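Only a single protein chain was left out; the remaining protein chains are all shown in position.
Now for chain A:
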Amino acid sequence: MDLRSLLRPASQLLNPLRCLSTPRAAATAAVSLPLTSSRGHKTTARTKRALKMAPHDSFLPSRTAAFPADDSIIYNPPASEASPEHTPFIFLPRNDPRRLAIMRLRSSSNDPTAYSQANGELPPEMRYKRREAKYNLTKEHIEEMRRLRNEDPLTWSVQKLARKFECSTVFVQMAAPAPPEHLQWLKGKMERKMERWGPKRTQAREDRKRRAEMLYRGEL
């Protein structure tokens, strides 16, 4: 039996006592001494003894039955990514036997397949930009948008129009595209800017693009 593992909880029990007894320093000198030694493991034997840990209960066979216990399967997979071969419940077709089995399980009281936690609460929603269809624009709005964009594409940029008409930038680009000479000018401006980039920034941009491609191929 490892003495150290027994002593550690015992010393933690004594900790509050130690705190209470600090005013009487002289009297409690013996108690405030740590019971577990804090010196390093300077020999192989001590290191080995310190690192010897009992396996977690989930790795041990069930001890509910007396010895010799029945054969039991130890299933303790390491934490890992879920495989795409596990089809979620709603992706299963109507006549798939797995769907019927899960529905039978769910109709009973305890449902092991439900992904939600025990108290029925889902994890917090993330905040990110997502599409919310508003359908707030009429034909007149779009004509007005086109007129503004054609008159002065510099002032009425995509961002500004989107903010004015409360729609997405993609919609502005589709409904009121800029005149071709303005697009040409923008392209030239971007090219002039890119020429000024040094090797580091160019490399960083390329790397970012390559990382995105790798992510979409599932290599990252």
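The definition used in the following text is that contacts are C-beta pairs under 8 Å (C-beta built on N, C-alpha and C of every residue); 3 or more make two chains touch, one makes a residue touch a chain; residues count from 1.
The definition used in the following text is that contacts and distances are computed from a predicted model.
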Between "Large ribosomal subunit protein mL44", "Multifunctional methyltransferase subunit TRM112-like protein", "Protein SDA1" or "DNA replication complex GINS protein PSF1", which matches the UniProt record of the unshown chain? "Large ribosomal subunit protein mL44"
Going by the contact rule already stated, which one of A:P77, A:P93 or A:P180 would touch the omitted chain in the full complex? A:P93
So one chain is hidden, and I want to know which residue out of A:P55, A:P124, A:P180 or A:G198 touches that hidden chain in the complete assembly. A:P124
Out of A:D57, A:E81 or A:E151, point to the residue that touches the absent chain in the complete complex. A:E81
It is residues of chain A that touch the chain not shown, namely 81-82, 84-93, 96, 114-116, 122-126, 128, 131, 215-218, 220
